[in-house]
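Before anything else, here's the structure in question.
Removed from the display is one protein chain of the complex; every other protein chain stays in position.
Labels for the chains are A and B, by order of writing; each one numbers its residues from 1.
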Amino acid sequence: MNDRSPWTDPSWIRGMTQRRMSRRDLIRNAAVGAGAIGISSILAACGVSGEAQTTGPTAGEEGSAQWWADMKAQGPGDHINFTNWPAYIDRDFSVDGPGSRPSLYAFTQSTGIDVTYRADINSNEDFYAAIRPALESGQDTGHDIIVMSNFQELSEMIALGYLIELDPELHPNFDQYAGKNFVDPVFDPGNKYTMAWQSGITGIGYNTNYVDGPITSLDDLLDPKYAGHMAMFNNSPDAGCSAMIHLGIAPETSTPDDWQKAAEYLQKFNDSGGLRGWMDQSYLTAIENEDLWITMAWSGDILNDKLYFPEYATFEFTIPDAGAVIFIDNGCIPNKAANPVGAEMLMDWYYDPKYAAMLTEWNAYFTPVPDGGEIVQADAAAAKGANKEVLQTIASSPYVFPTTEFAQKLHNYRVLEGDEVQTWNDIFNPIFLT
Amino acid sequence: MSAIATEPRQVELPAPVARGPRRRWTRFLLPTYVIAFILYLSFPILVIIAFSFNQTRGGFGTSPRVKTTWIGFTTDWYGRLFDLPDLTAAIRHSLTVGVLSALAATALGTLLGLALARYRFRGRAGADFVIFLSISAPEIVLGAALASFFVALGVSRGASTLFLSHTLFSIAFVAVTVRARAAGLDRSLEAAAMDLGANPVTAFFKVTLPLLFPGILAGFLLAFALSMDDFVISQFTQGPFTMFPTWVFGATRVGIPPHVFVFATIIFLTGATLAMVQALVSRHRT
Partner (left out) sequence: MERHLQPDLPDVEVPERRKKRARAPYGLAAPALVWLFVLFVIPMIAMVSLSLQTGNSLEGFRQTFRFANYTDALSQNGDIILRSLRNAAIVTGVALLLAYPVAYWIAFYGGKFKNVFLFLLLLPFFISFVIRTVAWSFILSDNGIIFGTLKTLGVLPDSYRVLGTTFAVIAGITYNLLPFTILPLYVSLEQIDRRLVEAAKDLYASKRKAFTNVVLPLSMPGIFAAVLLTSIPAIGDYVNASVLGGPGTTMIGNVIQSEFLRDRNYPEATALAIVLMGIMLVGAIIYARLLGTERITEA
């Protein structure tokens, strides 16, 4: 190596810029290239067809009255695949096996149908992305019942015809007992495809071991004391609408300008350097592991941990003074489900007030069955012993049984139509992908 | 003999380098570093093996998660290996696609490697370039390209697209392995066989192929390992046909199921044993 700088060394420059390809090579490769371009122009002419479907099932197709009649004639089958979110069904840890989910076990004993329950859904986006290939190609997704929040994914599944229309005759309990807030929802008029499972509030959960209250606003999460141990939800409805409520805007009637303001507010979390992550359901494990001290949370998750697990007794759930947004998680049946009759029977089972009460007494979420709520209140009043405190906390919690006054603070998501979806996504998605 | 006695010319030798520091480097510091390095590389495996014996809280439901702190010793999880039907299915999928794609890749790659090692033919430079690209292209580019292709054609993704994709990225590796082996082979053995009356095809099967076999086997194992380990391309081309690494990735978002650690331990011990056996056997052979 000599001491001349490479930039002035002519041999180096020559070496760097020397042509490595002879003319013959060029011609040879050009022939290959031309062939490739020929093929590519054919490909280029093809686009990718869209998937939107606007009509319901025709006679004989899945979901039509004829089809349901045939399915019911065959009987409800002997197995159901029920896939749900974690911490959403009642548990009895003193028992092993199917008996550890009492309400589900009661169903099996009553109908003889086995249920494989999987708490595998951690995010609407990811779950939808996972089952979409099967739905697109018209195959069985492997799930009979799935539970989707009232977000874009559910709307898209309905728009694309990926869900089986429910048989109106198979849900008597729903017809009799469903609360009026959950009948004929805006995202599924007439309950053609869904029956609400539970509903909850997106608020703030924190661990009092590390966090001293009172927590009154999303701004509290930005406190440098909690840097590195604070998280927000990575779905745009929860994060975006919560941000709008924080700014004093009602999400239901918000405009794209409002969304822009909300996005700027959310960007503060990115810039703060203290955000542990934009999380989905995995926030719950993180706060249980004490990786998170304070985070956006779903009401029942925190309440359930706090009341039923001694090691999480220091958890607290609250909502900002400005208010919070409500989500509704809905049971629905994806196309080509193996046991649609059994699936709808199971969904309807939980509209029996007795079992609705069992659910809420465990997972501390809003029940879509008002009579079930009354049973919870009665149980709380009559309870004795260890159970008493837990049930009474649930029965008197505004996050499970909101008073009319409290309900003033609760908002619904912004319903997006047509081009608004794209605008909304363009504004919010970049925030989660920094 | 000259009567003149000449004084030996004095040469200035450089001062001898002290032996101390040199010895210290190669005798102590470097070896310690190497041992520490090996421990660092092995640390996750040791943790996995250890924590596959950890108890979990919350019972044996279908969503147990390994706690990051040690609770207690239990071998229960080894008995409950197949508790999660999704996991068992994913492992089955991975093994099936792994074996099939490795077989296909080995067949195609062996032929290609042989051709590259022995013959000069038109398009050879292009073949070299495509092989280089397919080995060195970032997996995400490859995955996105394959998925784009299937999307553009309207082919739904599933087991067959997985098989095609896995075979694809393994071919180049097998070809390179076999080419290296074939280049080192002595052609005169084949010629000798043909002198003794064999036609080229028989000579190929009776002489070349057996000689090539260690390279072909190495290629097959490499292709199988690549397929089992693959995550990115599988995620893009599997559709609903979940493979083991993609299942693990999805399931561990909220914590690690103990079954993952158990399976990892089993796979590791199997692979390690096989490798050691293979090493001992080949040492005996030579």
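Going forward, a residue touches a chain if its C-beta (ideal position, glycine included) is under 8 Å from a C-beta of that chain, and two chains touch if they have at least 3 such contacts.
What you see is a predicted model, and the numbers here were worked out from it, not measured in a lab.
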Which of B:89, B:111 or B:159 contacts the chain that the document leaves out: B:111
From A:69, A:95 or A:159, residue that would touch the chain that is not displayed: A:159
Touch residues of chain B, complete complex, unshown partner: 13-14, 17, 22, 25-26, 30-31, 33-34, 37-38, 41-45, 47-48, 51, 66, 68-70, 107-109, 111-112, 114-121, 123, 127-134, 136-142, 144-149, 151-152, 164-165, 167-168, 171-172, 175, 180, 183-184, 187-188, 191, 200, 228-229, 231-232, 235-236, 244-246, 248-249, 252, 256, 260, 264, 267-268, 271-272, 275-276, 279
Contact footprint on chain A, counting only the chain that is left out: 15-16, 20, 36, 39-40, 43-52, 125-126, 129, 156, 159-160, 210, 227-229, 269-270, 273, 275-278, 289-291, 422, 425, 429-430, 433-434
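Simple rule for what comes next: only the chains that are shown with their structure count from here on.
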Interfacial residue positions of chain B with respect to chain A in the complex: 58-63, 65, 68, 85-86, 122-123, 125-126, 151-152, 154, 156-158, 239-240, 250-251, 253-255
Residue ranges of chain A touching chain B (in the complex, touch as defined): 25, 28-29, 32, 43, 46, 48-49, 86, 91, 93, 96, 100, 116-120, 122, 126, 130-131, 133-134, 136-137, 139, 141-142, 280-282, 284-285, 289
